[in-house]
Structures are given as C-alpha cells and as structure tokens.
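Have a look at the structure below before the remarks.
What you see is the complex with one protein chain gone and the rest in place.
For subunit A:
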Amino acid sequence: MDFLNALVALLNFVVIPGVAYGSQLALGALGVTLIFGVLRFSNFAHGDTMAFGTAIVIMFTWLFQSWGISFGPLPTALLALPFGIAATAALVLATDAGIYKFYRRQKAAPIILVIVSAGVMFVMNGLVRLIIGVEERNFTDGARFLLDGNTFKAATGLAEPLVIKTTVAVTVVVAVICVAALFWFLQKTRTGKSMRAFSDNEDLALLSGINPDRVVQVTWIIAAALAVIAGTLYGLDKSFRPFVYFQLLLPVFAAAVVGGLGSPLGAIAGGYIVALSEVVLTYAWKKVATYVLPDSLAPDGLMQLLSTDYKVAVSFSILIIVLLFMPTGIFKGK
C-alpha cells in the first residue's frame, strides 16, 4: 500500500506535471528547430511570439465569454486558438517581409540574423505589454478536473490523491495531435518535403525548382502556429504573464539544442528531458521517501535537490553540458 501511495505521489507531483510542461516545451522547441532548419538562425523572438499569440487568444477568449460562448467542459481558449494563430502568422509574415527578407537578400551571416531576431524580440515584447498589459492573467475555464483527488481516493482507498487537471489532459492531447500532424506534413506532403530538402541542402533545393519564398512562408506559418499553441497550453496550465514567456525562451532553446537543432524528433525528446529534469531536481521528495523508506530512515528535511528558484539554472546547466559533450545534440542536428 505504501508503495502504491509512493507511486501515486510520484505520478501526481513529478510525472504528470513534467509531461505536461514537457509537451509545452516540445511544441515551442519544434518551432525554434524548424526556423533554424529552414532559415538557418536561432530565433530569439520565439518566446515573445508565444506571448503575442497567447495574448490574442486571451482577448478572443474574453470576447467569446462576453458573448456567452463556451466549449463545454473544455477551455474556451481552444476555440480562440485559430484566431490567435491567424493573427500571429500575419505578424511573423509581416516581420519576415519587412525585416528578415532584407537580410536574406544581403546573404547576411546567421549571427546577424540572430541579433536581428533579438531586436524583433524586444519590439514584440513591448507590443504584447501594450496590447494586454503586464498583469498575470488566468483564462482557463470549463471543468477544472478530469479526475479529482477525492474521487480517486474514494475509488482506490489510497491515502494519496491522483489529480488530473483538464488543462493537463488538454495539453497532452493537443500536443500529440500537433506532433502527429506536423510529422505527417513533413513526411508526406510536397511542401513538407520541400522544407526538408531546403533544410538539407539549400543550393540543391533551389536547383530542384523549389520556390524558396514559399518554403520560408510556410515555415513561418507553422512556427507561429506551434508557438501560439505552446503558449496557450502553458498559459492554460499555469497562467499568462508576458515576463514569464520571455523567460520561457531559455528552456525552449535548451530543449531544441539538447535534441539537436534542426531535428524535429530531437525537439520533442529535448522538451521532455528539460521539463522532467527541472521537475525532478526541484521537487521535494520527502513525501515519496516517507512512503518507501522504513520509519527509521524517514527524512527530516524536504529532500529537495534544488530550490524552485533554480529552475532556470537547470535549463542552463543542461544546455552547457550538452554543448560541451554532445554539441550536435542527441539526434545529431546542425
């Protein structure tokens, strides 16, 4: 019984939050990795693209709520997603046409594009604050739990509750659908193959009659869609604050780099690795240990390896370790 309780506690506090957070990071990292693969630069503005998209989704959610439209037990924000994606795609396409295209024409070095994207990041950063302000926003609605603690305890007779929040279930389901759709797109459609070809060898892709402008546009649209979805899921699960999204850039990049920049599979694996590392290292293991260990060995402290304040440091450390020992990442990126 104690063992089962320990298992439930582990699931409840480590595995479930880790998987949900990992799915959000994976979707963000996929966008970063696609931009890197096709456009060949690290897009620092990706975190703020997520914030912008989420802000638009929140505004549409409010609008729908004021009209009395809801999505049953699911968050209304899911209905607002397409609008957020459309607005964000329009924004990034305009940014590309107005800014990045100029540097591509000049055949600017990747590092120049990275700096340019940092500039875009600050502008977007301001734009988001202008639109929605800096306050924390909670915009989830619908049913709060898919499985709540008391029902679980009553059903199983365990002391530990297992809680599955609706937002967590939504995150995982949406992430799986997105990843499946993306891989189908990259593997099966002509445009997806063009993107892979372009990422593989730009010169040859051009010679094969592939229109580079079209590939670039499609890449931006997909990256924007992934960013908005990742941002919205994160916001639903936790809350929305522009500042936090700006900071999310670090774990998202760590995920993309750990998996190997340019590799979609790597981005997904990287997302889960970074998220689970963060949760495992900052979780107070006292509860699980108390169940598993005999009373004589029961821990006095919290058994927390790192205070949650050091969450960011975990991503940093993973980033540095990977770059030192496996510079191309797990899935051999670029």
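Observations, loosely collected:
The rule is simple: a residue touches a chain if its C-beta (ideal position, glycine included) is under 8 Å from a C-beta of that chain, and two chains touch if they have at least 3 such contacts; residues count from 1.
Keep this in mind: contacts and distances are computed from a predicted model.
One subunit of the complex is not drawn; among "Heme exporter protein C", "Cytochrome o ubiquinol oxidase operon protein cyoD", "Response regulator" or "ABC transporter ATP-binding protein", its UniProt record names it "ABC transporter ATP-binding protein". Contact with the undisplayed chain is limited, among A:Lys193, A:Arg241, A:Lys286 or A:Lys311, to A:Lys193. In the complete assembly, the contact with the undisplayed chain comes from A:Leu206, out of A:Leu206, A:Val244 or A:Ala313. Panel shows subunit A; residues 185, 188-191, 193-194, 196-197, 200-201, 203-212 of it touch the chain omitted from the view.
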